[in-house]
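Reviewing the structure listed below.
Left out: one protein chain. Kept in place: all the others.
Entry: chain A
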Amino acid sequence: MQRLVLSCCTVASLLVAREAAAACPTGVTWPAADWPEALVRGPTADAADDYLFTLTGRDEDRKGIRTDGVVIVHRGRIVYERYARGYARHNRHLAWSVSKSFLNAMVGVGVGRGALTVDDSICDHYDPGPELCDVTVGDLLDWGSGIDWNEGYEDDPYYLSSVIAMLYGIGSGDMAAFVASQGLAETPGTVYRYSSGDSVLLSAVLASALGPGLAGDYPWEFVFDPIGMTSAMFERDLAGTYVGSSYVYATPRDLARFGYLALREGCWAGEQLLPEGWIAASTQPNPSFQVGESYDHFLRDGDAVPGRHWWLNLPVPDLAHERRWPAAPPDTFAGLGHWGQTIFVIPSADLVLVRTADDREAGFDQNRYLELALALAAEDSP
């Protein structure tokens, strides 16, 4: 199938130089059974407490900022940590769509082991029906499959939402088959459209590529166990497919381990866990994000620039769109989830930020949060 040629000017203007790591970094701190701590005290930490943890309305009304937990890791040590609203350090929290960034890493390990490549047709590994054989693994990573999808949540009519039908409705028994049954709305690889369906289908493709020996265990074997995420749980549908769009659970401390894996370019304790260059490649604007319908979806969703199951802090000159988080440097990238779940990674500041929350309305200022975290890091003496 003919693919659109990318606008070189558009892509070039979006790219930031992030060199792929030549080798795992030395001389950095790695968490062992638990994180080392170097808590920063003082006015900035107090300001973070005030901003992040002050309920501005009645809890039962679900108004205002509703933070459940925050862990900030600077140079491999926890410099800020706090919990609220019934949560404590031991409570797992639903990551919602931050799960998609976990799935990216699991696919990366699968690619590193030679089970699949990003250029493979998904039909090389999974049978979605002939209409979808032009969709590649990379297209799914880019949310660019072209599969017809309505990513509506509770504020939209339930009967129109593909994702609600997938998670709770007619698609919930075999979610990947449901996604595949939606058919194409666009030519694969040409249009970015944020889709939990693409992510779930990617989970099924990965499991099929790995084969029955690994299909049930890969999240633990590939990512959770090597980085010590002992709290991690990952839910599946009745067909046994991991719900890679939505259902990773872990404590904030363990979510920070995952952010730290990304910060260290896929290395953990000196070992290259993800393929060399995988994180760098995943944190560039994805090829299906280009003028036309992609921008329509982007503007409607109001999110950051999409990478490959990560979100980027880059401008979009074609739209006169500034960086999503101007307080943070342009190399910042993030896993973002419903109701305020976030993992921010800021390589140039050696920072990982985890926030779990139950924000049911817009109002939490991520930029202010990043500003406070960067100020905390600046106060963290070497």
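Worth pointing out:
In the analysis below, contacts are C-beta pairs under 8 Å (C-beta built on N, C-alpha and C of every residue); 3 or more make two chains touch, one makes a residue touch a chain; residues count from 1.
Heads up, the rule we're going with is that contacts and distances are computed from a predicted model.
Looking at the choices "Branched-chain amino acid transport system permease protein", "Aldehyde ferredoxin oxidoreductase family protein", "Lipoprotein" or "Fe-S cluster assembly ATPase SufC", the name in the UniProt record of the chain not drawn here is "Lipoprotein".
Across A:Ala33, A:Ile170, A:Ala320 or A:Ala362, the single residue that touches the chain missing here is A:Ile170. Set against the missing chain, the residues A:Lys63, A:Arg77 or A:Arg236 yield one that touches it, A:Arg236. Here the missing chain is touched by one residue of A:Glu37, A:Asp127, A:Glu154 or A:Glu322, and it is A:Glu154. Residue positions on chain A in contact with the hidden chain: 59-60, 85-87, 90-94, 150, 154, 158-162, 164-165, 167-170, 172-173, 220, 232-238, 247, 249, 358, in rising order.
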